[in-house]
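This report concerns only the one structure given below.
Of the protein chains in this complex, all but one are displayed in their positions.
Note that the chains are named A and B in the order they appear, and that numbering of residues resets to 1 at the start of each chain.
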Amino acid sequence: MLLIECPYCGVERPELEFRCGGEAHIARPEDPSGKTDEEWAEFLYMRTNTKGVYAERWRHIHGCGRFFNAVRDTVSDKFLKIYKAGEPMPDLASLAKEAGK
Amino acid sequence: MANPLYQPDAAEEPVLSLPAISMLKAAPLGRFSFRGRKAAQDAAAKALGFDLPQQPLTAAESSGKAALWLGPDEWLLLAPEDDTEALQAAMTQAIGDAPHALVDISHRQEALIVTGDKAEWLLNSGIPIDLDVSAFPVGMVTRTLFHKAPVMLWRIGDDSFVVEAWGSFMDYVAGLLAEPATELQAA
């Protein structure tokens, strides 16, 4: 069971309190009707599914209830960075480098 | 140590009454979920008579009312059952048009008061977080899980906690807290 730090509560809590919400930084288009079928399919279904360093959404559903984002190495399962929703995506390449990958 | 808001429900038998642990159902009380932005938070402080706690996982209490931080824009407000309507009226008046949501959830959840030397041990039979007083000091409040039931946990004393759960989960929570206490009665 992973230990995840909630950036709103400021504490580490067991994975049980959280739900993973899939890949982060995929914004719902402002005007969906203006999107082509291909663009809409891309938004709905296409995910990078990275083996390695990857930004994803988590929700502290059994805690403060907030969504936040996390960079996790999907190979080692280690969290490299956790940040609040709305903050920009960190540089994944440099995080990967720091983690020695 | 007791909290004036949480009084044992005189109509209910104790769930547990052992030397090392007691577990009592709490009497009904007024509860509101308060959500809102800064202006509404400031106005709410006027109605409450104290500031909403901004420090995560903490609570503020005064004159028979309490505000518990549950999330960065979410508080649980507590008041004696008889003051429920008065608090609602005072909040609504003080906040006026400032965007907010005040929802009466007095009946949504129920509370257990768990007290005794073995309180931490008993709660940790189903709650996965560290309850040592160094990690979870008196006054700390959080939502978490007890086995499969979502609960709110508030430490109201060195060896005293309040566990709140939605009404329909209470049989499960109280039952699964009483079960491991069986071994405390072993010879």
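Couple of notes before you dig in:
The definition used in the following text is that a residue touches a chain if its C-beta (ideal position, glycine included) is under 8 Å from a C-beta of that chain, and two chains touch if they have at least 3 such contacts.
Criterion: contacts and distances are computed from a predicted model.
The listed choices are "Sarcosine oxidase subunit alpha family protein", "Ubiquinol-cytochrome c reductase iron-sulfur subunit", "Electron transfer flavoprotein beta subunit/FixA family protein" or "DNA-binding response OmpR family regulator"; the UniProt protein name belonging to the chain that is not shown reads "Sarcosine oxidase subunit alpha family protein". Taking every chain of the complex into account, the omitted one touches A, B.
Touching the chain that is not shown, out of B:20, B:138 or B:176: B:176 (per the contact rule at the top).
Mapped onto chain A, the footprint of the missing chain covers residues 1-3, 14, 19, 21, 27-28, 31-33, 35, 37, 40-41, 43-44, 57, 59, 61, 65-67, 76-77, 85-86. Listed by residue number, the positions of chain B touching the unshown chain are 28, 33, 35-37, 73, 99-109, 121, 124-130, 132, 135, 147-149, 166-169, 171-172, 175-176, 179-180, 182-187.
Note that only the chains that are shown with their structure count from here on.
For this pair, chain A with chain B, the centres built from the Cα atoms lie 31 Å apart.
Against chain A, the residues of chain B that register as touching in their complex are 56-57, 70-72, 74, 128-129, 142-145, 150. Across the complex, chain A meets chain B through its residues 1, 8-11, 13-14, 16-17, 62-66.
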